[in-house]
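Before anything else, here's the structure in question.
And now, chain A:
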Amino acid sequence: MVEVWFFYFFAAIAVVASLGVILLRNPVAAAMLLVVTLCALAAEYVLLGAEFSAAIQVLVYAGAIVILFTFVIMMLNLGQEEVGQLAGFSKWALLLFMLGGAGVILIQRLSMGALPPGVPGGAASDNTYEVGMALFTKYLWPFELASLLILLALIASVVIARKPTFPSRDA
Partner candidate 1 sequence: MIWMVLLFPLLGALLNGFLLPRRSKLLSHGVAVAAVAGAFACACCVFLEFFATRHSHLYFGFNWLQAGKFTAPFELVVDQLSGLMILIITGIGTLIHIYAGGYMKEEVTTYRFFAYLNLFVFMMLLLVLGNNLLVMFVGWEGVGLCSYLLIGYWFQEEANAKAGMKAFLVNRIGDIGFLIGIFLTYKHFGTVSFSELSSWMNLMPTLAEPYPKALFWITLSFFIGACGKSAQLPLYVWLPDAMAGPTPVSALIHAATMVTAGIFMMTRLSFFFYAAPDTMLIVACVGALTALFAATIALVQTDIKKVLAYSTVSQLGYMVLACGVGAFDAGVFHLLTHACFKALLFLGAGSVIFAMHHEQDMRRMGGLRKHLPITHGVMLVGVLAIIGVPGFSGFFSKDEILWKAFIFPTYGPILWGIGFLAAGCTAFYMVRLLCLTFYGTPYQDKSAHHHHHPHETPWYMWGPLVVLALLSIGVGYLGVPDFLAHLVGGHNLFAHYLEGLIYIPASAQGAWGHLHAEHAHELEWGLMLSSVALVTLAAGTAVFCYTNRPVRGVASFLGGHFPRLHQLLLDKYRVDECYQRKIVTPLAEISTFLWQVVDVRVINGCVNWVGYLLMGTSGIASFRMTGSLHRYGFWVLAGTVCVLIISCF
Partner candidate 2 sequence: MLLLWIHSHIATLTIFTPLLVAALVVLCPSLWVAKWLALLGAGACFLESVHMWHYFVPGSGLQFTEMHAWLPQWGIQYFVGVDGISLLLIMLSTFLTCLLLIGAWNFEGKGQKTFFALLLFLESGMLGALMAFDLVFFYVCWEVMLIPMYFIIGVWGGKNRIYATTKFILYTAFGSLLMLVAAISLYLLYKKEFGVYSTNVLDLYRLSGLPAASQFWLFCAFALAFAIKIPLWPFHTWLPHAHTEAPTTGSVILAGVMLKMGTYGLLRFAIPLFPAVFLDFAPVLSVLGVIGIIYGALVAWQQPDAKKMVAYSSVSHLGFVVVGSCAVLHSMISPEALTGAVYQMINHGVSTGMLFFLVGVLYDRRHTRLLDDFGGLARPMPWFAVLLIIATLGSVGLPGTGGFVGEFLILLGTFQSNPAIAILASLGVLLGAVYMLTLCRKILFGPVTHKENESLQDVSWREALVLAPLAVLVIAMGVQPGFFLDRVRPSIDHLAKTYSEYRLERVELPPLGCCKGGCSNGCEE
């Protein structure tokens, strides 16, 4: 039962923090709250018996990606007024209506028992080994391709972010 309560606890943290991400005007604060969300999710992964996922969640997401965001925010040195404004377009009512409608449907679907039953023995908690095996045997090709993709992304980001050699339109 403890796990269930922990689950709800971290879920609440994730929801509140993520709301903060989208609502706070200060981008640095938003980024920090994103870290909180991600860590809360990592905790959820542990609770779901996916230690490996939890680890890379913290390492890659919280450790790398968010840092990247923070760097960019700092590098561009954006003021709050510039950054934090809400979009002129907002249809909160409609959006909430949709959200509500979708939630209702979702719950209806869940109550219909459409999901497959859980596999009791499948929840072995120490499955990092199996993840590794799967990654390097069955998913070897996608894995290698993914590494290529990373490389491309690296080059692409360098190319894109490089100082333009052409005169900009405003100049």
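Selection rule: all candidates are chains of the complex that A comes from, given by their letters.
Note that a contact is a pair of C-beta atoms (placed from the backbone, for glycine too) under 8 Å apart; a residue touches a chain by one contact, two chains touch by 3 or more; residues count from 1.
What you see is a predicted model, and the numbers here were worked out from it, not measured in a lab.
S.K.: All of 1 or 2 belong to the same complex as chain A; which of them touches it?
M.R.: Per the touch definition, chain A is in contact with 1.
S.K.: In the complex, go through chain A and note every residue touching candidate 1.
M.R.: Residue positions touching the partner: 87, 89, 91, 94-95, 98, 101-102, 105, 108-109.
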